[in-house]
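A short write-up of the structure that comes next.
Apart from one protein chain that is not included, each protein chain of the complex appears where it belongs.
Let's look at chain A:
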């Protein structure tokens, strides 16, 4: 009776086995879940509030630009930006860096635009579908941030910009 909690161990599990391989798979699954859930929330908002007054159709551009940025960022691998891959590709290492820079700029721009739309278009006029919209934008943007952050973090240990 006196030692019945001795058998409980926290953090002693062997789930660190093959963690390097599983990390990428789990990151892909998590990014996929977030990205597509965000898009389905946008589709749901567009279906529920089809008129222009409650849900401006121009607000869709946030999601589209975020998707384009996601594709641009993930098209470039770490190796091409660092310059240690075998082939240089079409635009070389500097081109890869410029591409990545533009991709991140589009992504952060759509994040800022979504915050602006959230506060300017929904919170201040007290519209009803704000929760739906903000959830969608956050999910899309967090998905690409997640996948790119994980790819950067779990890459090699040398610095990215040398």
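Brief remarks on what is shown
One rule holds in what follows: a contact is a pair of C-beta atoms (placed from the backbone, for glycine too) under 8 Å apart; a residue touches a chain by one contact, two chains touch by 3 or more; residues count from 1.
Quick note on the criterion: contacts and distances are computed from a predicted model.
A chain of the complex is left out here; the name its UniProt entry carries, from "Calcium load-activated calcium channel", "Leptin receptor overlapping transcript-like 1", "DNA 5'-3' helicase" or "AP complex subunit beta", is "Leptin receptor overlapping transcript-like 1".
By the touch definition given at the top, chain A reaches the unshown chain through residues 24-25, 27-29, 31-33, 35-37, 40, 43-44, 47-48, 77, 79.
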